[in-house]
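Missing here: one protein chain of the complex. Every other protein chain is in place.
Chain nomenclature is as follows: A, B and C, assigned in order of appearance, with residue numbering initiated at 1 for each chain independently.
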Amino acid sequence: MMVAVEKDKGDSLMEGDNVYIPHVMKIEKVIEETQNIKTFHFNFKDETQKAQFGFKSGQFAEYSVFGVGEATFCISSSPTRMDHLEFSVMRVGKVTQAIHELQEGDEIGFRGPYGNWFPLDSIQGKNLVFVGGGIGLAPLRSLIWNVLDNRDIYKDIVILYGARSPADLSFKYDLEAWDKDDRVNMYTTVDRGDESWTGRVGLIPPVLEEIGPSPENTVAITCGPPIMIKFTLQSLEKLGFTHDQIITTLEMRMKCGIGKCGRCNIGNIYVCKDGPVFTYAQIRSFLSAEF
Amino acid sequence: MENRLKEEARKLLKEGKVDYIVGYGNGTVKFRTSPLITNKEEDIESLVINPFIANNLSRYPTEIKGKLGIVVKGCDSRSLVSLMQDNKVNRDDMVILGVPCEGVVDIKKLGEQIGADIDQAKEIDKEGDNLIVQMDGSKKTVPFRDVIFDKCFGCEYPTPLEYDILLGSEVSPRIEIEKSLKKIKEFEDTDAPERWRYWKEQFSKCIRCYACRNVCPACFCERCFVDVNIPQWITTYGSWQDNLVFQLIRTLHVAGRCSDCGECERSCPVGIPLRSLQRKMVEEVKGLFNHETGVDKDAFPVFTHYEATDPEEFIK
Amino acid sequence: MEETKWEPKVVGFLCHWCSYAGADLTGSARMEYPHNIRIIRVPCSGRIDPMFILRALQNGLDGVLVSGCHPGDCHYQSGNFHARRKFAVTRKLLEYVGIEPERVQFSWVAASEGPKMAQVVKEFVEGVRKVGPNRLFKDEIRDGE
Partner (left out) sequence: MGYKRIKKDQLNAFLRELSKDYAVVLPSRSGGQVVFGPWDGENTDFLDWYKNTVIPPKALFFPPVEEMFRFRKGEEGYEIEELMPDKGQQIIFGIRPCDARALKIIDMLFADTYRDPYYLRRRENSLLIGLGCNEPCDTCFCASLDISPGQSEDVDILCTDTGEDLLIEAISDKGGNLLSRMSGLSDAGSEEESKARELRKSAKERITREINLSGLQERMRSNFENRAYWEKVSKKCMACGICTYVCPTCHCFDINDENRKKEGKRVRNWDSCKFPLFTRMPMENPRHEKWRRMRQRYHHKFEYYPMNFGAIACTGCGRCIRECPVNVDVTEIIGGI
């Protein structure tokens, strides 16, 4: 069984456009997910631009705070819900700090969508296992909502989400919604609980093995911090998933987002243009143990 | 000298007294030498000492782990001592092989002197006070003193001050400090706007390759202030303003640690006369605090120390 | 036209324990000193990185005053002694590259020296006024000057 992952062919761009010029967008809502993660709902200022815009789950964009700089994040909302767009940011450096200071009504620069996307076509009619850790749920939730909005064309859906502690769980409103939704099997886990936590406690890989989804006609899609990915991949292998049944996203520092500036180059791959979505089989083919 | 070096280096490696020998080998470009860093005895034969050993190798002990047998000229030895004062290197981890130095040839000057590209020279030998340059079908004799780096005229310590093994006999210093400072004095005599224009023009050329910083033994910060982005003191791209501020701050950071080895200027691909700034600071630090870089092993780094009697006539 | 309207704009980095208190005293004693100065309080004159001085000038301020406790009076024992060494070379370097020495001034002002503070600021601002607006870091082409 193969899931095909495509390359970004740059067709999101219209002829004559200057690819480096961002759209000016308006922040409509700011959600404080955890103490260092925020989600921003944002929208085009121009209705025509909005009507022309399209993207696919898994694609990312370059976001900028004018005067501070640009940074790369995935579009975390679903293309099936184009009322507004969303992105989520963990505060780690200069630009993310500036983004965190933004409030409703402020403006950001936005250019994209860039990169490839989750292979929606080839996962049709399959069981789906989503495994997300921390802010790694951001790209997954775009796909999850996308899938749920077309629920009938997919088989069983398992979502496993984990974070370090209950306070570190992002997208609690999504988690709640999926928990209530009988069309999905939702599992939430934390590495360490606290007094009020009544849910599951445990690291993602062992919990995944305990849930034990069958690899039969199934695709696993995983995203999270590198250490979690590493062990999740091992668990999936243990459960019998082959390398092309596993889809993940790579993260490298990016600047241009369009395969020129050279930062995200690993082997002959530019993560921005050839990824960020890869099957585990693909990653194995170009990425040796180190880079 | 070269044979003595090979002999000593071989012995050091063989006896396990050092893990690496850090010296000079022939470069792959005509008449240039290149750092030779090796732990293999068979490479020892490639070590050279000649009038072209420009690099200041004292940059390496802060990077390479293990015991090093390191070849130093006078100025390099002072850089090394300065690093010891700052606790950046440990004296016990090094066997210092001192090269008494009569001056290093500035390839650019040599080219000007022979009126041709140095590529066209076949062979160059030092005979007494002259360099004999063999060209295609001709031979040119150039006085050695006309082709050495400016810094070498101001060198008061051509013989290394700190060493375990001195590879040759001591060299007496050139008493031509005036000649070495000539450019600085002339520059100081121009008026302030003229000086500012000069540096503005120079730093417009800067491409921020950071070679000046990276070759400098005194630039040992774990993270350079230009690489800090919160707060961002200096933009990462090169406007002349930022280039100049970067270099001025770097100059102040290495003031009192600079042995005037001139590597910053030699390395600069766009030919900014960086040594002018550095040498000026050497003079000032000496004049103000009677401190010379790396001359006294037991001295404090100049800016971690103070005297109650330090000059302060400029303070209101 | 513009020249007649121009007023120097300078910054003063004053140490918390002496010079800032001195400036405070000037104020509470209702002594006048030029309004051209904006004061930034720092813990100690030793805190002043030459970078602050250069960045202030780069950003278009006409002058920078750094003031701390008299030698021997430093709240942190030796902060001002270290600062003194730093400033001594800094001013030499700035002068060497062509920055007018009048633009950068160092002083020792104690908490009790209100009048001295006023005097220092006054003299400094006058000195800066003499050398004129700081155009050092202006890019002629970009700013059309």
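In this text, a residue touches a chain if its C-beta (ideal position, glycine included) is under 8 Å from a C-beta of that chain, and two chains touch if they have at least 3 such contacts.
Everything numeric here is computed off the predicted structure, so don't read it as measured data.
**Student:** Can you pull out the displayed chains that the omitted chain is in contact with?
**Tutor:** Displayed chains contacted by the hidden chain, ordered by label: A, B.
**Student:** Which residue among B:146, B:201 or B:307 touches the omitted chain?
**Tutor:** Residue touching the absent chain, from the options given: B:201.
**Student:** I'm checking contacts with the chain that's been left out. Which of A:18, A:48, A:103 or A:196 qualifies?
**Tutor:** Result: among the candidates, A:18 touches the missing chain.
**Student:** Looking at B:1, B:132, B:165 or B:215, which makes contact with the chain not pictured?
**Tutor:** B:215
**Student:** Tell me, which residues in subunit A touch the chain that this view leaves out?
**Tutor:** 8-10, 13, 18-22, 24, 26, 45, 64, 66-70, 92-93, 107, 109, 226, 251-253, 255-256, 258-263, 265-268, 273, 288-291
**Student:** What is the set of subunit B residues that contact the non-displayed chain in the whole complex?
**Tutor:** Where subunit B meets the chain not shown: residues 27-30, 32-37, 55, 59-60, 64, 117, 119, 201-202, 204-205, 207-211, 213-215, 227, 235-239, 263, 266-267, 269-271.
The criterion applied here is as follows: only the chains that are shown with their structure count from here on.
**Student:** Tell me the chain pair with the top count of C-beta pairs in contact.
**Tutor:** B-C
**Student:** If I average the C-alpha coordinates per chain and also across every protein chain shown, which chain's average lies closest to the global one?
**Tutor:** Taking the mean of all protein C-alpha atoms as reference, the closest chain is B.
**Student:** In whole angstrom, what separates the CA-based centres of subunit A and subunit B?
**Tutor:** Inter-chain centre distance comes to 51 Å.
**Student:** With centres defined as the mean C-alpha position, give me the subunit B-subunit C separation in Å.
**Tutor:** 35
**Student:** Residues of subunit C touching 2+ other chains?
**Tutor:** none
**Student:** Which residues, counting only subunit C, touch subunit B once they are in their complex?
**Tutor:** Its residues touching subunit B are 50-51, 54-55, 58, 71-72, 78, 81-82, 84-100, 105-108, 120, 123-124, 136-137, 139.
**Student:** Please name which positions on subunit B make contact with subunit A in the complex.
**Tutor:** Per the stated touch rule, the residues are 229-230, 232.
**Student:** Which positions of subunit A touch subunit B when the two form their complex?
**Tutor:** That would be residues 93-94, 97 of subunit A.
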